[in-house]
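All protein chains but one are shown at their positions in the complex.
When the chains are written out, they are named A and B in that same order, and each has its own residue count from 1.
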Amino acid sequence: MPTVSELAAKIGATVAGDGSAQVNSCSTLEEAAPGQISFLSNPKYEKLLATTRASAVIAGLHIKNSKVTLLQTADPYFAFMQAMVLLHGHRKHPHSGIHPQAYVDPTAQVGKNSVLYPGVFVGPGARVGSDCILYPNSVVYDNCILGDRVILHAGSVIGHDGFGFATYKGTHHKIPQVGNVIVEDDVEIGANVALQRATLGSTIIGKGSKLSDLISVGHAARIGPGGLLVSLVGIAGSTKIGHHSIIGGQAGVVGHVTVGDNVTIAARSGVVNDVPDQTLMMGAPATPAPHGRKSLMLMTQLPELLERIRTLEQQVEELAIEKRDSEIK
Amino acid sequence: MPTVSELAAKIGATVAGDGSAQVNSCSTLEEAAPGQISFLSNPKYEKLLATTRASAVIAGLHIKNSKVTLLQTADPYFAFMQAMVLLHGHRKHPHSGIHPQAYVDPTAQVGKNSVLYPGVFVGPGARVGSDCILYPNSVVYDNCILGDRVILHAGSVIGHDGFGFATYKGTHHKIPQVGNVIVEDDVEIGANVALQRATLGSTIIGKGSKLSDLISVGHAARIGPGGLLVSLVGIAGSTKIGHHSIIGGQAGVVGHVTVGDNVTIAARSGVVNDVPDQTLMMGAPATPAPHGRKSLMLMTQLPELLERIRTLEQQVEELAIEKRDSEIK
Partner (left out) sequence: MPTVSELAAKIGATVAGDGSAQVNSCSTLEEAAPGQISFLSNPKYEKLLATTRASAVIAGLHIKNSKVTLLQTADPYFAFMQAMVLLHGHRKHPHSGIHPQAYVDPTAQVGKNSVLYPGVFVGPGARVGSDCILYPNSVVYDNCILGDRVILHAGSVIGHDGFGFATYKGTHHKIPQVGNVIVEDDVEIGANVALQRATLGSTIIGKGSKLSDLISVGHAARIGPGGLLVSLVGIAGSTKIGHHSIIGGQAGVVGHVTVGDNVTIAARSGVVNDVPDQTLMMGAPATPAPHGRKSLMLMTQLPELLERIRTLEQQVEELAIEKRDSEIK
């Protein structure tokens, strides 16, 4: 059990206050007890520093005069991550390797140290890298490829057939979907996600990307390295998203467009065109901020805009009447 | 097989008409045959009273002069529920207890009379209460807790890792997610729902809440008792929803806000701020009704608003020209 000072040294933080207490775990500011450390990164919760019972709190460099001992660092969230790994570590799995209630096709490959939970399916010709974790009932269709250290949470589906039909006289004819999905190294995918295989070629989730839950990625879409996709996002087919882009919850991007690098798409936005690098998109349809932010704000002020138009109409009417009256005189 | 009168007595309704027919089941107004009862709660379908072949119809107290026998009550939907339970009962399961094709970790606990279907996973240290029903392929991660009489429909995932990453120089580092999910008594959760565990502490679904399908609840969010969440809703992390709140389909609530008690959030709304008790929120971004309703309505009238602005511009231009002309004269 490290002391606060020992922990500080390991996570690159400076102790402000008494660093002698031993700490064994992390907790929230509200729920922490002595012997626990907590963290502050969202300024909304700063006032809880006065009341927390934590032995110490990881916080930014700007906090002064704290009653509770601080572990101060320029990046408290990153330091908190390190403390969590040191004090708690990552999940221990109840078994190693492929659970007997999983199904791995004889022609599929699974790398070393990968853990496949009950109900997992890995289809013919699929390749799962090393140190992967496939949680219960996640599914990898035939010929799809997962890199190393990939995590699939429960119920996620990789590589089912995309929405590919040729409609002829009212009948939708299925196009064989002979491409696959490539999920690169260090990707984590949440629960009940659905990543369609490409018709030809590959749908690609770039290295180190993190997808939350209930996300739909269409056939032959590509998410660049380091992407962050929040829950309920929809990316339509053949769209390309650059590296380190962030797509907020319930946002959507139409098919066949190109979104640049380091783009942020706000929650619930609807992107219908190409997006240049380093742009913040807002609204549905989305436009770049600050214009998009103003549009969104004005959507909540339409009754007030209507009032201003009505007032103008009355004033103009009055001016016109006075005009006419003065002309008659 | 009860008569209409006997059924009426059991569900607290008054018979208007002949109550002697025997009834064995329920059906819709359109499809009912003699021997069946039906119900009317949505006024949209009132005209079907004239044509239904049902032996009797459960209806509100305001209906007069019905050709078909009525079972009248102040709350016809509640009476219909009672009739359904009496005449049909709840689902009989094809097996009792834990199906051999389910996986329950040796360190997990499952209460008495709970039914776990094939493909269910209950992880290490998890606790499932009594009289629960876990439908096929539903998943309860390690250390999560379900109360008594909880129902999980197929494919729902309780307690996977939330979206917790500390980004440092472009790499997203995983924060161990050591909290859990607590699903309180009498909660029912639809199909393919995803409830993230808290990083620290608990994500909580309050007693008696009902969640429909494909819903995402973020880490450490709390849904108060008696909540109703419709399909495709997204609740971001750390947000707190009060008791008996209703959240319509495809609506979203951002993280770290507090939504009060008895709040209704209309379908497809986007809530970005705290919401006081007893408020009806509409629009995206959402504002309280009636303002929010007006905003929504005006979103469909923007072409007309533009026309009014154009007309004003012409009128003002004409007034300005006349002004100039009169000054020149």
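As a working rule, contacts are C-beta pairs under 8 Å (C-beta built on N, C-alpha and C of every residue); 3 or more make two chains touch, one makes a residue touch a chain.
Note that the coordinates shown come from a computational prediction; the quantities given were computed from them, not determined experimentally.
If you put the hidden chain back, the residue from A:Ala16, A:Ile98, A:Leu116 or A:Leu232 that touches it is A:Leu232. In the complete complex, the hidden chain is touched by one of B:Ile63, B:Ala289 or B:Leu305, namely B:Leu305.
The missing chain, though absent from the display, is touched by one residue of A:Thr14, A:Ser96 or A:Gln315; that residue is A:Gln315. Contact residues of chain A toward the unshown chain are 101, 103, 105, 107, 119, 121, 123-124, 137, 139, 141-142, 155, 157, 160-161, 163, 165-168, 170-176, 178, 192-194, 196, 199-201, 214, 216, 218, 232, 234, 236, 250, 252, 254, 256, 270, 283-285, 287, 291-292, 294-295, 298-299, 305, 308-309, 312, 315-316, 319, 322.
Against the chain not displayed here, chain B makes contact via residues 25-28, 31, 42, 44, 75, 77-78, 80-81, 84-85, 88-91, 94, 99, 101, 117-119, 135-137, 151, 153-155, 188, 190-192, 208, 210, 212-214, 226, 228, 230-232, 244, 249-250, 267-268, 284, 296-297, 299-303, 305-306, 309, 312-313, 316, 319-320, 323.
One rule holds in what follows: only the chains that are shown with their structure count from here on.
Annotation, chain A versus chain B: rotation angle of 120 degrees from the Cα superposition, expressed as a multiple of 5.
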